[in-house]
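Sharing a structure below in structure tokens format, with a few things to ask.
Just one protein chain is left out here, and the rest sit where they should.
Take a look at subunit A:
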Amino acid sequence: MSARIVVAGASMAGLRAAEQLRAAGWTGAITLVGDEPHMPYNRPPLSKEVLAGKAPFASLAFRPRASVSDVEWRLGTKVVASRLSERIVELDDGSTLSYDGLVVATGMRPRRLRCPGPLAGRHTVRTLADAQGLRDELTRPGARLVVVGAGFIGCEVAATAVGLGVREVTVVDPLPLPMVGPLGELLGRALLERHEQRGVRFALGTSVAGFEGEDRVTGVVLADSTVLPADVVVESVGSVANTEWLDGNGLDLTDGVLTDEQLRVGGRPEVVAVGDVARFPNARYDGVPRRVEHWCIPTDTARHAAKVLVAHLTGADAEPAPFAPLPTFWSDQHDFRLQSFGAPALGTGDVRVLDGDPAADVLVGYHHDGRLVGVVALGGPAAGSAAARHRAELLKQPALSAQGSS
């Protein structure tokens, strides 16, 4: 039998991994296993264009490179268990697959609230089916929406809902400002103001105690017993790594699957992890392993991990430099965009306006030990271009840990 690499997960990270395995010279078999029935598709539009009814599925599907036209797709199928020492994975249809190389690309699923109350009317936004189901309910006349969680997805959904003409849109979060964890207070405040000006209401500094309603949700009960009337609820309260299938292999699976600086898993050269399930040290920063849920990460991790895996399987000795991506993300909300380069979350203790004004287009710098570690632009295209001009500077910065600072 010819050599085979199994890619567990058939979303963007799985597709990019397959393409990069070919680009790295792998000519053996590749099998992708994914639980969704669809070919890989682009998720960022789910909370925006798909919810707004502007993007059909055909416009979301990735166009796989010609180099992967011969790979095997096992869609609508899930990897449920694994025996890494035997190089075997088990699927939910009862079959097993043996492999020479394994790529972990099973991603994340939305975290759900566990407080009491009915389930009907409560949504998450991760899959195409999620977004379509939410749209059906939001477009009913008079619908009132409560979004739990003022992170990026929650704020995007709130903005899209306002654009759809939803009568009341309220965002609840225990933190005092939206997106304050990743962006800090200065931008958090600017974003709160912009959302409020455009019709989004906020209940901040409070948490959800439960849901009212018999068969379906009619209201969201806050910690102080206030009830926000709601016909539709979106839970955007973080995500949970799909790693249960790796249990029993002695791996560190606390918050995703831990990798080394080459994206290898559990000291096994034939197993790598890609995408937002991978908790990897970034040699550009402090070397602390973190999961990163940015859209750029599936592509960045796939390119590196594929090289490492193919080099091992083909007997090449060369080891690439440790993985050190420059993260980037964006978020479109209402009529403005956030554009980030670097790791602003590592510098929220020292935030400076580099250009512009928080009330208009603004460029903000994030510093760690006095050094620039990230920039975020808020506003129109001009702000994005201003952020891009700092990208080269961020790329030139020496590694944080190499400086020996705290």
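The rule we apply is simple: a residue touches a chain if its C-beta (ideal position, glycine included) is under 8 Å from a C-beta of that chain, and two chains touch if they have at least 3 such contacts; residues count from 1.
By our rule, contacts and distances are computed from a predicted model.
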Chain not present in the shown complex, as UniProt names it (candidates "Ferredoxin", "Protein lplB", "Carbamoyl phosphate synthase small chain" or "Endospore germination permease"): "Ferredoxin"
Residue among A:Arg111, A:Arg290 or A:Arg391 that touches the chain left out of view: A:Arg391
Residue, one of A:Ser47, A:Asn282 or A:Thr328, that touches the chain absent here: A:Thr328
Contact set of subunit A toward the excluded chain (per top definition): 16, 23, 42, 44, 59, 62-63, 65, 295-296, 299, 328, 330, 332, 339, 381-382, 384-385, 388, 391
